[in-house]
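In this view, the complex is presented without one of its protein chains, the others remaining in place.
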Amino acid sequence: MPVIDIELSEKLTISCNILAQEGHGNLTMGHVTARRADQPYLHMNPHDLGLEEITPDDIILIDFNGNQLQGSGRRHSEYPIHTEIYKMYPQINCVIHTHPFYSIIVGATEGTIKPISHEGSLFAGIPLFEETSLLIRTPALGRAVAQCLDGRHAMLMRNHGVVVVGESIEAATVYAALLERAAKMQVTASLVGPGQTSTSVESEGKGEQVFYSKNIYGFWDYFVRNLPNVQRSG
Amino acid sequence: MPVIDIELSEKLTISCNILAQEGHGNLTMGHVTARRADQPYLHMNPHDLGLEEITPDDIILIDFNGNQLQGSGRRHSEYPIHTEIYKMYPQINCVIHTHPFYSIIVGATEGTIKPISHEGSLFAGIPLFEETSLLIRTPALGRAVAQCLDGRHAMLMRNHGVVVVGESIEAATVYAALLERAAKMQVTASLVGPGQTSTSVESEGKGEQVFYSKNIYGFWDYFVRNLPNVQRSG
Amino acid sequence: MPVIDIELSEKLTISCNILAQEGHGNLTMGHVTARRADQPYLHMNPHDLGLEEITPDDIILIDFNGNQLQGSGRRHSEYPIHTEIYKMYPQINCVIHTHPFYSIIVGATEGTIKPISHEGSLFAGIPLFEETSLLIRTPALGRAVAQCLDGRHAMLMRNHGVVVVGESIEAATVYAALLERAAKMQVTASLVGPGQTSTSVESEGKGEQVFYSKNIYGFWDYFVRNLPNVQRSG
Partner (left out) sequence: MPVIDIELSEKLTISCNILAQEGHGNLTMGHVTARRADQPYLHMNPHDLGLEEITPDDIILIDFNGNQLQGSGRRHSEYPIHTEIYKMYPQINCVIHTHPFYSIIVGATEGTIKPISHEGSLFAGIPLFEETSLLIRTPALGRAVAQCLDGRHAMLMRNHGVVVVGESIEAATVYAALLERAAKMQVTASLVGPGQTSTSVESEGKGEQVFYSKNIYGFWDYFVRNLPNVQRSG
């Protein structure tokens, strides 16, 4: 029987706390899972706590069928978002599902992110999941979500929220923060007019110039340094 | 002569404090009443204090004719909003009337809430009271408000504010917070365009999937944990 | 030679601090004057300090020709806004000139306040000073401002700021706070559409129901209680 991985739980906790700070909190809703490469089970924050409230002791463990292996907190019913993405994309080790304010608005209106600023270039043209705005509670719906994601870092979900993924907790968390920043700028810019956007050549160039791996991990370090309470009880 | 119910006064105080935090404050305006099932008198916050300033000692008691039974604070003149709703809906035990910024804007423009996000689904199509934007100071106007409410959780009041009701202080308070969140998203989304909304089947489904009773009370607990000063003098 | 009135200086300081909190601050710009009834000289906050930085020791005294009678701080060059209003309206004992963000936007676009909420009813149809957006540094321009005010509580100044007046520091300060709140709601509501407004009968009725004198002074007390640092060095 797998046991709780303290190091992963601590990093997952920090991810939840950063996400809350970056506009991904919505009462006690939203969930983040992570695994070490190729593990067929997941660490997950539990139901009933806000993302900013999570501590490492709260983390639970579930298998790919949603069975709870460790931890006393309640499992989120939308676990198939996570399990089906891990099954389809072996290189993904962290999946985030939240209800960020501006990203939901973009999903309900323009339907995708436009490359207005550096952040926008990273998510230009990401897919919109339109099949349902209800919860993703079955493996079939989870597979539909995973397919719609189509290998991108993030996806909008109509009248619901977002999915963001990464090779690591650090990468997925930074992408999620950047996505909501891009969405906020896009929504705000809409009040002035359609405007100019970066060309696809420019957007790709920014991937190399701004969002290279070392910088993504540097942004994670920045977020960690600026959390109000980084030192938490283990 | 009924006496002040300490437990109800403490819960009513927490409700006022949560409402202030969730954008329902407007100087010293806004009032919340509550009763235990079938009681023909109400606990109410007094005039002249902001919602975030209320303490349990401030709560007053009035009967269904607005006569003040207990407490030294000034009674709000709009008590008929409360008394007439309790008379018409026996299952309601908490009534909130406030001036939340975004809900007022929705009331003055689109006139009802659209199901853009989960929160919006809960209030899709709620009624708008249009008869007057003046204060509701007579039983006749109070009855008109109660009738307009039409059994929903909430109602917008043209150029004035909102009414939110619930079976308990917890439920009404959470509904009020969710209403203003839905209104804020709707107003902000208007920047971008008309957009997509959840279908009525989806909105109903979310009532069962997201806003079931246990979750509503879980949201109340979340708000209580995150109040800046939960422990207050009794 | 008149001397500094400690009580008036303390109240003027609190006014400046409240105004800063209510969105009237703009770096070190903005000025408030006050007098006791019929005094031909003014207490004024000095140049070079933000409204939230003012303490009673900073207050200066000027006569109706702008001569500085007391205090070492620099006098604002736009004193004629104040002196000419006092000359034209003997019942006015406090004049505020500031650059509040949303009121400037209303002045540059729709040009007057609409009665969308309670606050808006108080300022429905207030005048817009259009003659210049430059500073008001001459008695002639000051008189033009005073005439444009036309006996209302407040006036917008095109591409510049606002003037708010009252029978007392308390009244003018509360009006100024309510004006910026009304302007913020109007600007925000514009993103949804034209919308409904209170009728003129309703707006007048709200003057009696909501903005009667006792309530205005109650709002002042509320602001004072909620200033971060009410107790300041004398």
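Just so it is clear, A, B and C label the chains in written order, and each chain counts residues from 1 on its own.
Heads up, the rule we're going with is that a contact is a pair of C-beta atoms (placed from the backbone, for glycine too) under 8 Å apart; a residue touches a chain by one contact, two chains touch by 3 or more.
Predicted, not measured: the structure shown is a model, and the values here were computed from it.
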Worksheet, complete the sentence: Of the chains on display, those the missing one touches are A, C
Worksheet item: Which is it among A:I116, A:L135 or A:V162 that touches the chain not included here?
Response: A:I116
Item to complete: Tell me which residue among C:I14, C:I62, C:I85 or C:V106 touches the hidden chain in the full complex.
Response: C:V106
Practice prompt. Looking beyond the chains shown, say which of A:P40, A:G125 or A:G218 touches the absent one.
Written response: A:G218
Worksheet, complete the sentence: Residues of subunit A touching the missing chain are 115-118, 120-121, 184-185, 188-189, 191-199, 202, 205-206, 209-210, 215, 218-219, 221-222, 225-226
Worksheet item: Given the full complex, what residues of subunit C touch the hidden partner chain?
Response: 26-29, 48-50, 53, 77, 99, 101-102, 104-106, 108-110, 130, 132-135, 137, 158-160, 186-188, 190-191
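Everything that follows uses one rule, which is that only the chains that are shown with their structure count from here on.
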Item to complete: Could you say what rotation angle superposes subunit B on its sequence twin subunit C, using C-alpha positions and rounding to the nearest 5°?
Response: 90
Response to the item:
Of all chains, the one whose CA centroid lies most distant from that of subunit C is A
Practice prompt. Using mean C-alpha positions as chain centres, tell me how far subunit B is from subunit C in Å, no decimals.
Written response: 33
Item to complete: Starting from the mean Cα coordinates of subunit A and subunit C, work out the distance between those two points in Å.
Response: 47
Worksheet item: So which bits of subunit B are touching at least two other chains?
Response: 188, 191
